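Excluded from the complex is one protein chain; the other protein chains are retained at their positions.
By written order: A and B. Residues from 1 in each chain.
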Amino acid sequence: MAKVPRNFRLLEELEKGEKGIGDGSISYGLEDGDDIMMLKWNGTIIGPGHSVHENRIYNLKIECGHDYPDAPPEVSFLSRVNLPFVNAANGKVERHKLPVLANWERKSTLETVLVDIRKEMAAPSNRKLPQPPEGSTY
Amino acid sequence: MGNTSSSSRDRHDDSVDLGALTPQGIYTGPQDWNQSVVAQLIIDRKLAPFYRPLEDYEEDWDDDRILAARKGEPQPASDGNTTPPHHSSPRSASKSSARPATTRDRINEAQLYYKAVECPICFLYYPRNINRSRCCDQEICTECFVQIKRADPTPTNLVSEPASCPYCVEPNFGIFYTPPSWRVGIGSDQAASHHGPRPDLNRLGSSGTSTDVQGPSGSQKARRKSMSHTNFAVVTVDQIRPDWEDKLNAMKAVAARRANRRIIMRQVGDRLIPVGITSGRIAQPVDGGGGSGEGTPPEGGRRSRRHRDNNGAASEFTNMYGIGMPGQDLEELMLMEAMRLSLLEHEAQQRRQQQEQQGSASNSNNAESNNSRPPSGSSSLPSSFISSSSSPPAPTLVATSANGPPTGTSPGNTAQPRSLTPTLPGGLRDTLPPLPHENGNTSLSTPTTSSIPLHSASSTTESLDHSPSLPRIVLPEGNGAETST
């Protein structure tokens, strides 16, 4: 099976993100359109309905290192959030606590990461967690 | 020279003229052509068989050298770009052959490759008589030919252009094949009597085509004139992918659905929150998995689950609507769909809450009958919508006209089944089904007496109501809360 190199893989993901994903409940793009190595990305998650996150918009920062997608990206919340897999001090998503990162596969993408985070937010154990004020950031 | 069939006429194997009916593994992608069509074309000798190519070729090579240069047999899960020729000697070549090989066979097979030609696409060498483009008379091996196809249509590009010739870009790419004058393998019995299943090229009379291209001393072909893609002897890319038109139509349907898709907004206070997307597929219920668009055909299991989840009325409603009211205004249908999807949005939550609050909604399983009652009055709604029967589950559809502000947005109001007052001008007077625990003997009140005035300005708002048993949809007309995507 042909192995798509990092840069072309990220270009594919970028193009998909530019077109818009699904119903818009998650989105992502390059932090800096000039970043030819496509290291730093922004992500957005619209809080899932029927949870404390409903109607909130969460901003995230994603870093795709040089060994992406063989290695998972580094993901941090910029918006404050209370979730068991997010470091309360700095918003960093703790890799071993989020299945999609802990069990990273090459076929996983920025989209799958964001979708999984959003799913976790809606999980029964998380959807009622008390949250910091809307709009606060790390 | 050239007639070698005597050595192998008795064999009954899966080859034609020493080539295979199936690809030899040059390409690793999906085999999305119609293989039975391809195999038949090969047997009919309208398409060259899948010959094992030579990795390289020089004119002065002897037979052993030629056989050694043959590319390896297809390997499962080969990555396709690093497969070395694993026949380092003529002996191993015979070992891996599908046929019981003899020295004579090997020599025959080697002769096949005398004056081999390079396929300009895969850069591999093939017997001289492989396919040639119908338009510009360039070689193309069967392996490459079956890869060429129309570009798949996409929702943004709803045309399917005929594939062009890779060499001269002439549309309607097709090939012409001149089989060898001898014949072995499948069909060789008929060939022995010189009456193959298709007219022999000797008698086809195509201009300037030499029929014995096999012999090492065979005369050079004169350049053939271009042949029409409708010529009987030409094989086009559409012939081996007869489903291209179905694909195009399927994609058109997808695009039409997307064009009809709307984002459903929910009004919360004075904010509009997107809650889902209508599928645009009108006549069929959408996958109950969460209101995200693409539809799936109705399915008994899913429906019964919906019923348990108190959304049966909604799905039945859409279903009936599509089937029973084919002439309805599209926008109305859209709105119906929007309403239904909003209901579905509640489904997952309801399920969860029902699990948490076991038993509170356990008696809602008998919703199957909720569409059994004929519509009363002059309603243009499908009967299921005016679900009047025993126990339609909880979803409550509330429609008001532009003059009627959305009502009932407070969870506190939900304890009673209600119906909207029929005094709203032109409004949809609909009813609330009974709460599940009321066990369904509530007669449903108000048959609608006018068609639903739901047009493009209609909006779908849903009350902010997380009650597991009674989600409501409010449909004020003219609030503009539905936006087109």
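The criterion applied here is as follows: contacts are C-beta pairs under 8 Å (C-beta built on N, C-alpha and C of every residue); 3 or more make two chains touch, one makes a residue touch a chain.
As a convention for this text, contacts and distances are computed from a predicted model.
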For the chain not present in this complex, what protein name does its UniProt entry give, out of "NADH-ubiquinone oxidoreductase chain 2", "Molybdopterin synthase sulfur carrier subunit", "E2 ubiquitin-conjugating enzyme" or "VPS9 domain-containing protein"? "E2 ubiquitin-conjugating enzyme"
Which listed residue, B:T22, B:Q35 or B:S164, touches the chain dropped from view? B:S164
For the chain not shown, which residue from A:L11, A:I57 or A:A123 touches it across the whole complex? A:L11
Touch list for subunit A against the chain that is not drawn: 1-5, 7-8, 11, 14, 33-36, 38
Could you pull out which residues of subunit B are in touch with the chain that's been left out? 26-29, 55-56, 80-82, 120-124, 144, 147-148, 151, 164, 166-167, 169
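Just so we're on the same page, only the chains that are shown with their structure count from here on.
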Approximate Å spacing (C-alpha centroids) for the pair subunit A, subunit B: 31
